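Take a look at the structure below.
All protein chains of the complex are present and in place, except for one that has been dropped.
Chain naming follows the written order as A, B and C, and within any one chain the residues start at number 1.
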Amino acid sequence: MIEVEGLTKRYGAKLAVDRLTFRVRPGIVTGFLGPNGAGKSTTMRMMLGLDRPTAGDVRIDGRRYENLQDPLKYIGALLDAKGVHGGRSAFHHLLCLAQSNGIPKSRVHEVLHAVGLTAVARRKAKGFSLGMGQRLGIAGALLGDPRILMFDEPVNGLDPEGIHWIRNLMKSLAAQGRTVFVSSHLMSEMALTADHLVVIGQGRLLADTSMADFIQHNSHSYVRIRTPQPERLLDVLDEAGIKAFRAGGGTLEVDGGKAERIGELAAEHRIVLHELSPQQASLEEAFMRLTAGSVEYHAQGGTPPTGWKKG
Amino acid sequence: MIEAVGLTKRYGAKTAVYNLSFQVRPGAVTGFLGPNGSGKSTTMRMILGLDNPTAGQVTIGGHPYRRLPNAPRQVGALLDAKAVHGGRHARNHLLSLAQLSGIPARRVDEVLGVVGLQEVAKKRSKGFSLGMGQRLGIAAALLGDPQVLLFDEPINGLDPEGILWVRNLMKALAAEGRTVFVSSHLMSEMAVTADHLIVIGRGQLLADMNIRDFISANSADFARVRTPDSEPQQREKLTSALTEAGGQVLPEQDGALRVMGLPLPRISDLAHDADVRLWELSPHQASLEEAYMRMTQGAVDYRSTSDQRAGLQQELPPGAMPPVQVPVPGQGQPGWYAPPPPQQGGQPFAMPQGQPAGPYGAPAAPGGPGEPNPYAQAAPAPHAAPDMTKPEDAR
Amino acid sequence: MSTPQPSMQQQMQQQAAPNWQAAPGPSYTSPIPIVRTHLGHALASEWTKIKSVRSTMWTLGVFLFLMIGLGLLFALITASTDTSMEGESPLVLGVFGPMLGIVCLITLGVLTTASEYGTGMIRTTLTACPSRGRVLMAKAIVFFALAFTVTLVATALVGFAQVAILEGNGAGDPTGEEWLRVTVGVSLYVALFGLLSLLIGSLIRHSAGAITIMIGLFLAPLVIAMFMFAEPLKDVQQFLLEYSIPSQLSVFYGAELSSSGPSGWGPLWIMLGMTAVTFAGAYFLLEKRDV
Partner (left out) sequence: MATTQVVRSEWTKIRSVASTVWTLSLAAVVTVALGMLISLLSRNEWDSMSTRDQLFFDPTYTSFAGMSLGQLAMIVFGVLVVSNEYSTGMIRTSLAAVPQRGTFLFGKIAVATGLAFAVGLATSFLAFFVGQTTLGEHSASIGDEGVLRAVIGGGLYMTLIAVFSMAVATMLRGPMLSLGILMPFFFLISGILAAVSATEKIGRFLPDQAGNKIMQVVPPVDDDTPYGPWGGLGIMVLWVVAALLGAYAVIKKRDA
C-alpha cells in the first residue's frame, strides 16, 4: 500500500506536483497516467525518497521511505532502465544492490534467470540494448521479492514477447496480493494490464477510478446492431423509447450501453439480429479527452516546405 | 521505393540477416516486425549504407544509399532517438544536418515547429526526455522533405498525444505518396498504423503481406455471445446448439461465450431456433499481436522465465509474505496467449471531438468499423484453448 | 485514406504548397529541386557542430589559459628574480605553454570525431552525408583551421609580452626567423598534432581510448627512454629522446636537446608525414567499416 498525502513539489516558480492525494492498493495493478511533463516521474521519485517533497508526504506501508530498513524488501522500483553503471556487469550491478539490502547472492542468479539475462550476466551493461537494460531494471525491482512494485514505462524497448511477459508478470504479482504501480504512455498496454487508474495532468489529480469507470465516464459508448429487418427493429426501438441511428454499411447504432434491453426487445418481437455488440471507446480516447488541456510540447502545423523558398 | 535483393549480413560466425528480399512500396505505411535480435536494426542500417552487406544489395529508388546524389533530400531516417551529441542545442543539431545537404536554416525552424520543440530549441539535448529526443529525431528525418522515410521505434517514450501525432503523421506521409517504413515492437500501434507488413525472424523473411491477410492467416477470429444473466439454462442450451452445429464454444470470464467456427448470422439463427435471447452478439477479430506471436514463436532471444524466489527463502524478513508459488501465466507455455478484452477487439480510435486534430487529419484505421464483418470469413485454424489460469480468473 | 478536414492548417498548407496535399501520382516528389552537395556544405555543417558544443569552449579556453598563463608566468619569474638572459631570445621561455597546452588540443581533436561515436551522432551524420570521406575531410579542415588560428593568436601574444617583460634582463632581440618559428611554426606543428588526434579518434572510435593513446604518444618516448640505461640501448634511447614530441616542439624554440636530432623546420615535416599517413588510414577505414 502506498499512501500519497497532499504531495507537492515546486521547482523554482514551476509547480511540478500540486497537492496530490491518492492511495495505491494491494492486489491490483494500478496504472499511473498523464501526458509528458504532468509530474509522473517527479511523483515516483518522491515516492522513493529521491526528491524531497516541498509539502506533503508519501507512506510506504505506513512508513516513510527513508525509515525503511532494507527498502528493496518492501518496494522494488524500475525507474530508469539506464540507471546502471555501463562499465559494470549485470551480475555485479545486481549483486551490489542485493548486498546493500542483505539479500543473498543466490537470489541474484534467480532474478537474472527470471528475466532471461543469465547468458549475458557477465557482460558489461554498456553493450545492452534498451530492452535488455529494461530487463535488468526489472530484475533489480524483483530482487528483494517486495510487496510493492513500481514500474516506470516498463515496456519501453521490449519486443512483443517481452511486452507479453511483463504484462503477465505484473498481473500475477498483483494476483499474489502485491501492490503494483505502473506508469505508461501506451494506452493499449494499460488497457490490458491495469485494473485501476490514477491520472494526473499538470501536477494535479485528474482521476482516481477503476479502469471501467474511467472509460465509461470519459468516452462515448454505443451499441452496434446488424439485422436483416432494420425497419422493424427501428419501429420497435422507437416504441420502446430508444433512439437509434442508421450508420453506414446497413448497421444501426444506439447510444449508451443498452445491449441487454435491445436483445430482449428483439427476441420479444422475433427480430433476427446478426450482430449486437456493445462498443466502448478505447482507454486512449478516454485519456485524450481528460487530459486535452494539459499537454506540453504540442506538435503542430503541417510540414509545408515553405522554408525552402528564398525571400 | 526500397528494394532489397538477397540481403545477407554476417558478423563473424553469426549471420544477422540471411538472404532477405523485399520491396517497400510508396503510398503505404509498411511495418517492419520481428523479435529482438532478429536483424531489424541491421537491415535498417544496411538500407542507410551504414553497414555494408556481406552479400546482396539494397537500393532506394534504384540506387544504393551511398550513391544517392543528396541522400537526406530523398531519404529521412529516425534510427536512434539518442543519436545526438547531448551537449549541443536542438537547433544547432538540426542546423548542422541541414547545412550538410544544403537545406536553408529556415527549414530547421519549420521542422522544430512541426514536432513542437520550438520552445526548447535552444536547450541542450542532454536534458531532453526520451519523448523529446524522439521528436528531435523525427524533425531530423523530416528535414529534407524526403520521399522515403524510415522510422525505427518512433513512438518509444512519447506520451499518448505524441503517439497519436506520430501515427497520423506517418499515415499522412504515406497518403502523399511517400514510402514509409516503420519498425516497432508495439503491435497495437502497428495494427492501427501499418497497411503492409514485413516480418523477419532470425534474419530471415517470415512474411511480406497485407496486414489484414497477415492477421487472418495467423490467427482465429471469434464471436462473443451473451445470454441473459438471469437464466443460466439459456446459456447451456445455446452452448449445446452451437457445439452441435460444429462451433467451438468456450466460456469467457464475465459469463459470455466465445464462439469460433461459426459466422454471426448462423449463431443468430441457431439462437433463434433454440429460443435463446441474446444480449450480445459481437464479432471480434484477433489482434495483430496474437497473429505476430504465433508466427515468430521459436525466433526469440532472451526468453524470460518464471521467478522461482528460492534464493530468498532462507532469509525472509520477519513479517514478510511467504513466497506464494503462483505460476506466471503464459510462461513455459509459448503457445498460450491472452486474447484482448472484448472492448479493444478491432476497435479503432475515434478522434476526440473538439480536440485539435493532428495536422494530417485522422484517417480511418484499416480494419475499421466500415469493413465487412471479418468474422464471416471461415476461421483458418482452430484457436488454441485459452489457459484458464488467466490472472483475471485467479482474482 | 486521409479524409480532408476543413481545418485552418490545411487551408494554409494548400496556399503555401499547392501540391502538398494533392499527390495524385504513386510517388511523392518534393516541390523543391534537389541540389548537389559538396565539401562546402560539409564544412558549414562541421563548423556549426564544433562551435555548438561546450567542450570546444572548455578545451580551447584552458588551452589559451595555459599558453598565455605559463608564458607570462615564466617571463615574470625570470624578470622578478633578475636572472640574466645573457643575450638569449626571450621567446624560448614560451616553450612550456604548448607542452602542457597540447593536451587540450589532443582532447579537442579526439572529441571532434570520437564523441560522435560515443553519442551515436555518427549514424545521423553518415546518414545525412553518405560520402564519408567528405565528412572526415571537412572535420579535418575545420579543426585544423581553428586550432591553427587559436595557437597563432596565443603564441603571438605571449611572444610580444615576453619581449616586453624581459627587455631589462639583457634578452636579445629575436630575429624574424625566430618570430616565424615560434608563431607560425609552433602553430602549424601543434595544430597538426591535434589533427593527428582527430584522426586517431576516428580510427579508435572511443574518446578515452584515443586520448590515452595520444597522451601516450606524447609522453611515452620520453618515459621509456629514461628507463633505457643499458649501454647497447643508448642509440635507441638517443633516438627516442630526440624524436619525442616535446623535444621536437622545443626545436622551434631553439632549445634542441642535441645536434643530431631534427632541427630547423624538420619536426614539421615529420609531423606532416605522420598525419598524412594516418589520414589515409582513417579515410580508408571510415569508408570501409560498418558504423
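In this text, contacts are C-beta pairs under 8 Å (C-beta built on N, C-alpha and C of every residue); 3 or more make two chains touch, one makes a residue touch a chain.
What you see is a predicted model; the values in this text were computed from it and never measured.
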| item | value |
| --- | --- |
| Residue among A:88, A:204 or A:289 that touches the chain left out of view | A:88 |
| Of A:15, A:68 or A:272, the residue in touch with the unshown chain | A:68 |
| Touch criterion as defined above, residue of A:2, A:20, A:33 or A:79 at the omitted chain | A:79 |
| Hidden-chain contact residue, picked from the options A:39, A:140 or A:263 | A:140 |
| Option touching the unshown chain, where A:15, A:48 or A:234 are the choices | A:48 |
| Touch list for chain A against the chain that is not drawn | 45, 48-52, 65-66, 68-72, 77, 79-80, 82-89, 92-93, 95-102, 140 |
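Just so we're on the same page, only the chains that are shown with their structure count from here on.
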| item | value |
| --- | --- |
| Most central chain, Cα average position | B |
| By number of C-beta contact pairs, the top two chains | A-B |
| Whole-Å gap between the CA centroids of chain B and chain C | 47 |
| Cα-centroid distance, chain A relative to chain C, in whole angstrom | 50 |
| Interface hub residues of chain B, defined as touching at least two other chains | 145, 359-360 |
| Numbers and ranges of chain C residues touching at least 2 other chains | 9-10, 20, 30, 32 |
| Contact set on chain C toward chain B in their complex | 1-5, 7, 9-10, 20-21, 23, 25-30, 32, 34-37, 41-42, 44-46, 48-49, 52-55, 115-116, 119-131, 288, 290-291 |
| Residues of chain B defined as touching chain A within the complex | 33, 35-36, 103-104, 106-111, 113-117, 119-120, 129-132, 135, 142, 145, 153, 156-165, 169, 185-189, 224, 226, 228, 264-265, 268-269, 272, 277-283, 289, 292-293, 296, 300, 302-312, 314-315, 317, 320-321, 323-324, 326-331, 337-338, 340-341, 343-344, 347, 349-350, 352, 354-356, 358-360, 369-370, 372-373, 391-392, 394-395 |
| Touching residues on chain A, where the partner in the complex is chain B | 27, 33-36, 70, 73, 102-111, 113-117, 119-120, 129-132, 135, 142, 144-145, 147, 153, 155-165, 167-169, 171-172, 174-177, 185-189, 191-192, 215, 220, 224, 226, 248-249, 259-260, 263-264, 266-267, 270, 272-282, 284-285, 287-289, 291-292, 295, 297-303, 305-308, 310 |
